[in-house]
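Removed from the display is one protein chain of the complex; every other protein chain stays in position.
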C-alpha cells in the first residue's frame, strides 16, 4: 500500500467526485482541501463557494476560516452569506462537502450536542453553522469522515443537518428542495452511497487494503450493499504531491 | 396678491411642511422641487430618498427621473429600490409627497385608470410606480395637487394608493403599518388635513385670495373643517427666488 | 396557510422554486467566454411567448440595443415586467411585442410626459394586465433570487392595486398582522446594461442598482450589455465590485453608449431632445411608423442608431451634461 495517511486518502477520494464545471459549497478543512485538489487535477473549472461570501477565488493556500482572506484571493466576487446561500437555494450549486460528529444510515448529521439535554448538554458542539443550509439547498451532499462506529450511529442524538431524514420520501415531503440529498459518504475505508428507494446508506466501493468486514465492523448500523462493489482507486502520486506541496504545505489538515 | 403661479404656490407651501432632520421619499416634479426648496430654506438637514436608490444627494438641478444621475449627485449612498423601500418599511422615513389623477375624502389616490374596465380602460394611467409603496410605508403621506372637483372625487374609480381607505380604523386593520397615513393635502387654494377619528379630509388652512366657498366649489365631496382654519402663509420672496433661479431654472415644473 | 383575500389578476409565471431549480440545475456554471452580438443574443435566448424583463430604470442604464433588436426580430406574444419601465416600455409597445404585462409603472416617461402610442396600445384591449407596485415587483424578483415562492410585504393592502394583482393576503403566525404575499417572479429572459463586464459575465455597476441585482439572480437567461469589456484580471483584483457574477450570465455584448437615449450614470446624460422627438412622433401613428423605420427597423445595429442621432459629437455633449460641466450650482 502506498504511503499516505487516512486524511490524505479521504481528501484524494473526495476530490475525484467533483466534475469539471460544477459548483461546490465547502467548509474549512478536508472539504476545502478536496475542492482545491479537484481544481488542480480533474476539475480546473470547478467553481468554489464559501458560505461567508467568497465566490470562485484562486485559493493560494488552505484557508483557516471560511471567511478569511484566502477565500476571496483573486476571486470573481466577494459577496455575503445570503448571496451564497440563496445561490444554493436557487439550485445553482451542485455539491457540498460536510463533516459531523455523528452520521446515521440516512446521512443525517449531528454537530450540535452529545449527552445531557438541550439546555445542559454533556458535550456541546458548534451547531449547524452553514451545514444545515448547504445540505438543504445544494443538490448533492457529500460527507468526509473517518469510519468509526462511534460516528456511524444507529440514531443521531441530535439531527443538526438533514440527510434523507427517516428515508423513503421523507426528505422531500418535509419541504426540503426536491431532488436534493446525500450523495456520497467518503471514509478512510470505503465510499458509501444511498439505495434509491429506501434512501439507506450502502457500500459502493471499498478502499484498497480494507475488507467489507472492516467497513461493517466500524459502522454502528447495518449497511446495505450496492449490486456491484468495486475497489476505490488509491490516491495518485501526483494528487498526493499537490496536496502536500501546494495545498496544505503546513499540514493544517493532512497533519491531523 | 404677490406674483406667483399655482405650481409655485403649492411647492412653497409644501416645502414648509418638512422639518429639519426629517427624511422624505420623493417622486419627480413638484414633490422633488418642494423637498429641494425645503432643504434650501427651513430644513438644511432634510434627508431625501429616491425610490430607484439615490440617498441624501446634493441635488444640483431638477431631476427628470427619480432614477437619473441628479438623484445621486454627491449622494451619501447610491443603493437600489429594495434598499430605499425597505428603509421606509422599517419606519425610518417620515414623509412622502405624491400626486394622482383622483383623490377621495380619505386621501386614497388613483393613478391607474379612468373609465372602461381593467382589461380595456378608457384612459390608462401609469399605475402605482412607487406611490403605493411610499404611501404604505412612510409615516406621513402628503399630496400636492390642484384643487379641482374632477380630481377631488367622491369615489376614486380605482384606488391605486392607500390613504385612510374607508376611514376610521380601516387603514390599520387592513394590515398597513400602524400609525402611518395621509397627513396634508396641499392645493393651490388650501391645505387640508384629516379629522383624527373619522379620518375624513378637512380644511386646515386657506390660501390668501381664496375663500372656503372656493375650496368647497372645487371639491367633489363634502369637506370637514378644522376647529380653527387659518390663512396659509404666502410664498416668501426668497423661496420664490430659490425656486426660480436655483431649483427649476428651466421651468420644467413651475412652467407647467 | 389561510388566504384571507386574493387578487383576481393572472400570474403570468410559475412561482414554484423547485421548477426553477430544475432549470438552474442544468444551466452552465462554467467560466467561459460569452462574448456575442446583440443580434445573436436575442435570437438564441429570447423565444416568442417568453416572460421577460429589462434592467435599469426606464430611461436610465437601460439596454436600449436589446429593446431595439427585440423589435427588429419581431418577437411576439411576450409577457413583460412593466416595472420601472418608461422609455424601454415605449420602444417595446411600439413593436407590440408583448401581449401580457405585469404593471407597476408604464406608459409614462416621468417628468417628460406620457407616451401617446404606449397609452393607445394599453387602451386597445390587446394586452392582458395584472397590477403591482414598484416594490412589489422588486420583492417578487427578490423572492425568486432567494429561491423561495413568496415574500411577505406590507403594501397594496386595502387597494384596487391589490384586487387586480395576483397576490394573496394572509396573517402572520408570529404577530397576527396581515401581510400581502408577493409571489416569486422568475423571468425566462432579462437584459441588463452595465458599466463594465468581463467576457465571462462578471459585472460592475456604478450608481444606483435599482432592482437589477435581484433581476439578474431571478432570471433564467440573462444578457449583459456593457459600456466596456474589462479583463477578468481586473475583476479579480477587486472582487468586492462584482455585483453580477459570471454564472448568472448567458451572453455578454459590448455596446458603447448602450443606454442611449437614456442616462448612463457617470458616463452620459439622457438625450432629452431625442426623447421629446419620440413623444412627438407618437401622436400620429404614421409619423411613428416613419420614425421607427428610420431609427430601428431600417438599421442593422445599435451603433447606426447612435450615428443617426448625432454620433460621437452628441455623445460628447451628453457626457458634458452628465458631469454638469455648465451647471453653476453643482459643486465640483
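In order of appearance the chains are A, B and C, and numbering begins at 1 in each one.
As a convention for this text, a residue touches a chain if its C-beta (ideal position, glycine included) is under 8 Å from a C-beta of that chain, and two chains touch if they have at least 3 such contacts.
Please read all numbers here as calculations on a predicted model, not as lab measurements.
Checked against the full complex, the one of C:44, C:77, C:124 or C:240 touching the unshown chain is C:240. When you scan C:112, C:168 or C:274 for touch with the missing chain, the hit is C:168. Annotation: of A:16, A:151 or A:171, A:171 touches the absent chain (contact as defined above). Seen across the whole complex, the unshown chain contacts chain B at 21-23, 45, 47, 55-58, 72, 74-79, 82, 86-92, 94, 137, 139, 177-179.
Considering the complete assembly, chain A touches the hidden chain via residues 28-29, 51-54, 58, 60-69, 71-74, 78-82, 85, 89, 108, 112, 116, 118-133, 136-137, 158-162, 165, 170-171, 174-177, 246, 252-253. In the full complex, chain C makes contact with the omitted chain through residues 1-3, 15-18, 146-154, 168, 170-175, 177, 179, 181, 183-184, 205-207, 239-240.
Definition applied: only the chains that are shown with their structure count from here on.
Chain pairs A-C and B-C differ in how many C-beta pairs they share in contact, with the greater number at B-C. Put simply, the C-alpha centre of chain A and that of chain B have 57 angstrom between them. Distance from the chain A centre to the chain C centre is 40 Å, each centre being the mean of its Cα atoms.
One simple way to say how far apart two chains are is to compare their mean CA positions; for chain B and chain C this gives 27 Å.
Among all residues of chain B, none touch two or more other chains. Counting partner chains per residue, chain C has no residue touching two or more of them.
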